[in-house]
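Missing here is one protein chain; the remaining ones are kept as they sit in the complex.
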Amino acid sequence: MDYQSVLDAIVDEVEPLVGEGKVADYIPALARVPVERFGIALYTVDGEVALAGDALEAFSIQSVSKVFSLTLALKKVGEQLWLRLGREPSGDPFNSLMQLEVEQGKARNPFINAGAICVADQLMSLSDDPKAELLDLVSTLCGESVAFDPEVAESERATGFRNAALANFMKSFGKIDNDVDRVLDVYFNQCSIAMNCVQMARAMAYLANAGVQPVGGREIVTPRQARRINALMLTCGTYDAAGEFAFLIGLPCKSGVGGGIVAVVPGELALCVWSPGLGSTGNSVVGMRALELFVAKTGLSVF
Amino acid sequence: MDYQSVLDAIVDEVEPLVGEGKVADYIPALARVPVERFGIALYTVDGEVALAGDALEAFSIQSVSKVFSLTLALKKVGEQLWLRLGREPSGDPFNSLMQLEVEQGKARNPFINAGAICVADQLMSLSDDPKAELLDLVSTLCGESVAFDPEVAESERATGFRNAALANFMKSFGKIDNDVDRVLDVYFNQCSIAMNCVQMARAMAYLANAGVQPVGGREIVTPRQARRINALMLTCGTYDAAGEFAFLIGLPCKSGVGGGIVAVVPGELALCVWSPGLGSTGNSVVGMRALELFVAKTGLSVF
Amino acid sequence: MDYQSVLDAIVDEVEPLVGEGKVADYIPALARVPVERFGIALYTVDGEVALAGDALEAFSIQSVSKVFSLTLALKKVGEQLWLRLGREPSGDPFNSLMQLEVEQGKARNPFINAGAICVADQLMSLSDDPKAELLDLVSTLCGESVAFDPEVAESERATGFRNAALANFMKSFGKIDNDVDRVLDVYFNQCSIAMNCVQMARAMAYLANAGVQPVGGREIVTPRQARRINALMLTCGTYDAAGEFAFLIGLPCKSGVGGGIVAVVPGELALCVWSPGLGSTGNSVVGMRALELFVAKTGLSVF
Partner (left out) sequence: MDYQSVLDAIVDEVEPLVGEGKVADYIPALARVPVERFGIALYTVDGEVALAGDALEAFSIQSVSKVFSLTLALKKVGEQLWLRLGREPSGDPFNSLMQLEVEQGKARNPFINAGAICVADQLMSLSDDPKAELLDLVSTLCGESVAFDPEVAESERATGFRNAALANFMKSFGKIDNDVDRVLDVYFNQCSIAMNCVQMARAMAYLANAGVQPVGGREIVTPRQARRINALMLTCGTYDAAGEFAFLIGLPCKSGVGGGIVAVVPGELALCVWSPGLGSTGNSVVGMRALELFVAKTGLSVF
């Protein structure tokens, strides 16, 4: 398929929409990103790349990083990870404490904030320097060096009261082993990584290729783990809009409040869209529309 | 692929497990079903059939009927159905009133009881005889006549206080248009249909074939509607275990407390397993295991 | 104390407020009551009566009836009543199903709808004709014959979906013994009784007099039961405003959506105010203000 033409056509079609939605404004570094941006890139299992729009402009990956931290935790501890962490959709806004209370501090899945903080806690228990290991993994995945953004990480910390509440609440149920502030430091740093669409599509390509990086052939996770990460992305990857994404787009996706969304077409390609204007569910408005167009134009869907 | 060998092997492998779980016992007609049953059947998009075990023994389809009532409603009213009904996983046990209260009587999806009652209400508003239309659709889908089981329907009614609570609660929010008792009558009857695995696999084959019945070529729903029903099955089809099913099995599934589970492999086949012993999430224990084995043996998964 | 002067002064002072609030409009019989009404009456433990304003105009007692049904149940079954029914404030709007779900169908107290339905169920189990017994008790208490209003009762039934949801939900947890429709019939009828302020103040006087009717000296409940009913009124008698009532008024009170509120000054008197305009918590706006004035003028408060 001529993916480049598909992406070019998408850029044309979403152009009138670019600027819709509301940029996340809870920290200055996100608030000052211009809303009028749209980038898209894909990376196939054959190593083919296509990109369009602002695909080379870096954005804050935020919650998309949860895929990386989950991958690292699965590499290190395997299925034991699930002893403390659920795999069910949350059915509530992404930072809800209510469900956590009903379920005694056990986070429902690794892609809600509570679950990602739980994963960060696991990484701390398994590594002397979880932040360095995480950066190393992400750099390996995208083939070039990435870095934390200290300003963003610090802003997240300074405003992250909801996340501090989640972490302390889980700790009160005995579900966090390490010091709350240090666990949150890992979490806030992982959210602060900046990447562009091309880097992100390349980094996620292992999920489209049964766990193996298309170029170089390094096995990141087992084929079964890759399928399972995809399954979690589809059922839990987009806050309280997972059903909507499955219904309208039909691909495993993970989104972030920076406006990035990654999507995986198993056996085919990984895709990244970015546009900072968010809708009511915290997902990029134009990004979602672009993914719908991509599916319509290519017929690629898991269903 | 030699599906018959696959099914035969699965029957052998699950044999030691058959009898695990607990038969639903809230009504006599379900309680007296012997737990030591296991059937499996599939129907491919080419019209190939394979079956093994107790695949010709009829069972009460219960919540699997929600796929049929949703299909009928989508045929009749199209996307307008979603004005009153959500498409998100519920994140709560399947009959929870709590979420319904938070969301002002709007059911989260058509596959939880509240949502299926809402669909039944829509069917009543759209048809003079919704029960007859539903039977007609199911009979068309499985190629032979099926019937309600009046004893089961009456038992459901006599013990269905939770469903009566759900229906009255939605009515109190103005989300049910018709008389509550008549809406519940539709719902309890649809649950009472008895089918066997072969009938069920054949009946669901349109979902594997872009909405078209493999034999005869009748279009039941549009390709997009078929994809969307599959998406809903994957995210919402198995009570509070949708994440678990996606993670372990990776196929759109819909289960019922009668012990039946249907699974769809888009583009390939529909599958039905049945074994009446239920696990803690209300899904057939042996049925789930059989689906895991099927995926492992065939490599078929949407992810 | 010259209670008549106090009541006269209150009528003068609230006069500018009369008409505030919103008349309950979910049934025609309540909706057509003119909002511009205010009555007040009291009955002392010495048999003294004082009244002012529209104190002789009958109103629908609605939830105030829960005091009578609780009294009847306590007379018949004593402390065993509490095996199935809680005594704690609900902390939620008066018809919330959420708390009922968390607490497995056990209503938190007899003055929320769920609890009153549970009391009605107990009465049915204890009496061949609970409606007749209830009318008999209320007639005895107010010294003249009172009656159900069949139009109101039927309207309550025809619109009472929330109450039907509550009753069916409790039944699904095994917390209702009798037929749901018959239990609701008792409940809807008790709500339909019409009384005026003078009748109501006289009827409630036993609660101010250690359980004994001031005139005639008939013991209705034991002194300890009277204290406990007062305690329940103070902590649970005014929907989600019990804290507000205790804080601002400081007397045991029970209100109804018909705009009536009864208050008890233990050892002194029972008081009834009525004004049909309701505030956001479902309590009479002018009635609450009148009670605040009464407490300020008389210094009577339990605190």
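Think of it as A, B and C in the order they're written, each chain with its own count starting at 1.
In this section, contacts are C-beta pairs under 8 Å (C-beta built on N, C-alpha and C of every residue); 3 or more make two chains touch, one makes a residue touch a chain.
On a predicted model such as this, the values are computed, not experimentally measured, just so you know.
Undergrad: Since one chain is left out of the picture, which of the remaining chains does it touch in the full complex?
TA: Across all of the complex, the chain we cannot see touches A, C.
Undergrad: Quick one: say which of A:17, A:77 or A:164 touches the chain that got left out.
TA: Touching the chain that is not displayed is residue A:164.
Undergrad: Which residue from C:14, C:97, C:124 or C:241 sits in contact with the chain not drawn here?
TA: Answer from the full complex: C:241 touches the omitted chain.
Undergrad: Pick from C:21, C:86, C:105 or C:214: which residue touches the chain that isn't shown?
TA: Final answer for the missing-chain contact: C:86.
Undergrad: Touching the hidden chain in the full complex, which residues of chain A are there? Just list them.
TA: Those residues of chain A that touch the unshown chain are 96-98, 100-102, 161-162, 164-169, 171-172, 180.
Undergrad: Could you please point out the chain C residues that touch the chain left off the display?
TA: 86-92, 99, 108-109, 226-228, 230-232, 234-236, 240-244, 246-247, 250, 252, 266, 301-303
Criterion: only the chains that are shown with their structure count from here on.
Undergrad: Take the average of all CA coordinates in chain B, do the same for chain C, and state the distance between these two points in whole angstrom.
TA: For chain B versus chain C, the centre distance works out to 47 Å.
Undergrad: When the C-alpha atoms of chain A and chain C are each averaged to a single point, how far apart are the two points in Å?
TA: 55
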